[in-house]
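Got a structure for you, questions after.
Yeah, one chain of the complex is gone here, protein chain that is, but the others are all in their spots.
Presenting chain A:
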Amino acid sequence: MRVRLFKKPEDFDINEAIELVSSPKSGGIVVFLGKVREESHGRRVKKLIYEAYEEMAIEEMKRIRGEALKKFPILDMVIWHRHGELEVGENTILIVAAGKHRKEAFEACIWAVDEVKKRVPIWKKEVTDEGEFWIEGEKAIPDKKVH
């Protein structure tokens, strides 16, 4: 499946994703793999808890893939996202774009990552050494349940 949500402990098989978009027509495949980083807003991150509105998230990811295929002259695209409690270093998102040439594959990949962040109903709560924070767009809001 080119659009998919993975609930931890399920994880991406990156080779499978590349295989899905590979064809003799493609001369360039761009892979973006997002990871949980150890730091956010100067705070030490212990883990990220991702929550998804699964039914809509899938539909929105399909719409983004469809739009990417229209907007850029790419051949194919995979959009995968994980949810659940993800530790530092774990995979969060995988976008793979295949193009005849590298330029459109890079551009489509960057565009799709930005759109996923803006539109797909998935949220992360950061568990840090200074407490827990809901991340909403650019804002980090302390989780009142623990403060």
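The rule we apply is simple: a residue touches a chain if its C-beta (ideal position, glycine included) is under 8 Å from a C-beta of that chain, and two chains touch if they have at least 3 such contacts; residues count from 1.
We adopt the following convention: contacts and distances are computed from a predicted model.
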Chain excluded from display, named as in UniProt, from "MoaD/ThiS family protein", "Oxidoreductase domain protein", "V/A-type H+-transporting ATPase subunit K" or "SUF system NifU family Fe-S cluster assembly protein": "MoaD/ThiS family protein"
Where the missing chain touches chain A, by residue: 34, 50-53, 55-57, 59, 81, 92-93, 113, 116-125, 134-137, 139, 141, 143-145
